[in-house]
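Removed: one protein chain of the complex. Kept in place: all other protein chains.
Here is chain A:
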Amino acid sequence: MKIGLFIPCYVDQFYPNVGIATYELLQKLGCDVRFPMKQTCCGQPMANSGYEHLTQGCDANFVANFAEFDYIVCPSGSCVLHVKEHLHDEKNEAASAKIRKSVFELTEFITDILKVATIEGNFPHKVGMHISCHGQRGLKLSQMSELNAAPFSKPEQLLHGIKGIEIASLNRKDECCGFGGTFCVTEEAISVKMGKDRIKDHEEQGVEYITGFDMSCLMHLEGILRREKSPIKTIHIAEILNSK
């Protein structure tokens, strides 16, 4: 089983530790994982801004990089959802179709494909889980509060094997943080207000860390936390799952 590691462009350049944790974690779980060096971006920043028609080159490059793998794994629900819903390559549609089906967000890959129920590790801290919208409502990584349906959470389930971790219960379990891609600058006032309100919920529960499966949301929250000189830190779930 050959696994292609898909690291979102901004994670590659700003949060290498998230990429390293994902890579090491998959290796620990016995995966044959490679990072194709010529990958760039999934094209979501353009597409969500209304420029999906400009993403053909990006898409073709993505297909060229990942066509050879059985599975493609990525530590970002949002990028995975974009690939699943919008990846097309006219010259290689069969390969794009295969990729759309075989691309997975990290935690769902571990629970659904590797069939690993929980992961051992050590993280003696009180943690708040930020449920990012695209992973949740798009990929259905966890149950959505709007629906009248049985609760579950793939990422939280994995954290249950981590020693010492205490997961906080939030007042608003799955409200958006306000990142939203270019929304974070085009609707700056609302974006920041949404972020501040999410942080307040975590603060009220006394968390030390805010974790999640999408670094983009965490980057936005981190930006506000650091500006407010808050002691709360952000950490990607891969880093907790890879803790020793």
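Note that in this section a residue touches a chain if its C-beta (ideal position, glycine included) is under 8 Å from a C-beta of that chain, and two chains touch if they have at least 3 such contacts; residues count from 1.
The working rule: contacts and distances are computed from a predicted model.
Taken from the listed names "Glutamyl-tRNA(Gln) amidotransferase subunit A", "Lactate utilization protein", "Fe-S oxidoreductase" or "Carbohydrate ABC transporter membrane protein 1 (CUT1 family)", the protein name that UniProt assigns to the chain not shown is "Lactate utilization protein". In the full complex, chain A makes contact with the omitted chain through residues 7, 9-20, 23, 27, 33-35, 37-41, 43, 45-58, 60-61, 65, 133-134, 137-138, 144-149, 172, 174-176, 178-195, 197, 219-220, 222-224, 226-227.
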